[in-house]
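As you look at this complex, bear in mind that one protein chain is not there, while each of the others sits in place.
Up next is chain A:
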Amino acid sequence: MCRPPGFLPRATAQHHRSHVLDLVQEALDQAGLKPGDISRVAFTQGPGMAPPLIAVAVAARTLAQIWDVPLIGVNHCVGHIEMGRLITGAENPVVLYVSGGNTQVIAYSERRYRIFGETIDIAIGNCLDRFARVLGVPNDPSPGYNIELLARKGKRFCPLPYVVKGMDVSFSGILSQVEKLAREGVYTPEDLCYSLQETLFSMLVETTERAMAHVGSKEVLIVGGVGCNLRLQQMMGHMVEQRGGHIYATDERFLIDNGLMIAHAGSEMARVGLTTPLESSACSQRFRTDEVYVTWRD
């Protein structure tokens, strides 16, 4: 369901509707469990596209009722953070959450995952994917990965707009400029991919470093699909090491969107009694990371 210009909500919802129940059965089979063994149902309440969110929520609400177990609505970003913390063992890191739909610098403070900085327009993954489309780079395995491969062969750095506004970043200007340069054909695709990555990632390193200084943290955890990019990990790693700190990133099994992160975050929430009454379980396209009251950790 990924056709230009990107994912289509209705088609994605239909895909989820037609696969969700088979997936539930497959998960039960692989775990060797029966429906009666399940004690809670966690689902993604947002953020994201409403139609596909709702499709899965309907199935989740039905399961919670027929199995007579609590329902837990989980914030997608919090799912990424909790999975990252679990897998890496990072104690109290500044979190860089970078994906096709989100770009946020997050730090935990007083029961909230506070957004210290974010994109004021498009997400970094979206920027990379759209440039990939302009270049005609294949979608397989992912546009971002193919951009990364091209960037490794780049030699000439082309100056691009570097847009950091306080703690926030802006990517649409850079995208317009690099698309224009691609059309002009003066720089090779490899050079443009290289220049684009260096510029985008430098912006993220700068804002992440500022958050580290602000909260006095020496750890950085990268989550979200764009975290798979080795150059980003490398650049962030240099900065963190210079500050005497440690960078945490997992591999793509845990960085890319997955159901396990929702189940794990939901489990943590349920542990402290944060379940979701059915009548309050509406999905929300713009569910912000800092709306969640985090009572499951100090």
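Please note the rule applied: a contact is a pair of C-beta atoms (placed from the backbone, for glycine too) under 8 Å apart; a residue touches a chain by one contact, two chains touch by 3 or more; residues count from 1.
The criterion applied here is as follows: contacts and distances are computed from a predicted model.
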Legend entry - Protein name as given in UniProt for the chain not displayed, "Protein YIF1", "Transcription factor Pcc1", "Urease accessory protein-like protein UreD" or "EF-hand domain-containing protein": "Transcription factor Pcc1"
Legend entry - Selected residue (touches chain absent from view) among A:Leu21, A:Leu149, A:Ala213 or A:Leu230: A:Leu21
Inset, instruction - Please give every residue of chain A in contact with the chain that is not shown. - result: 13-14, 17, 20-21, 24-25, 35-36, 50-51, 54-55, 57-59, 61-63, 65-67, 278-283
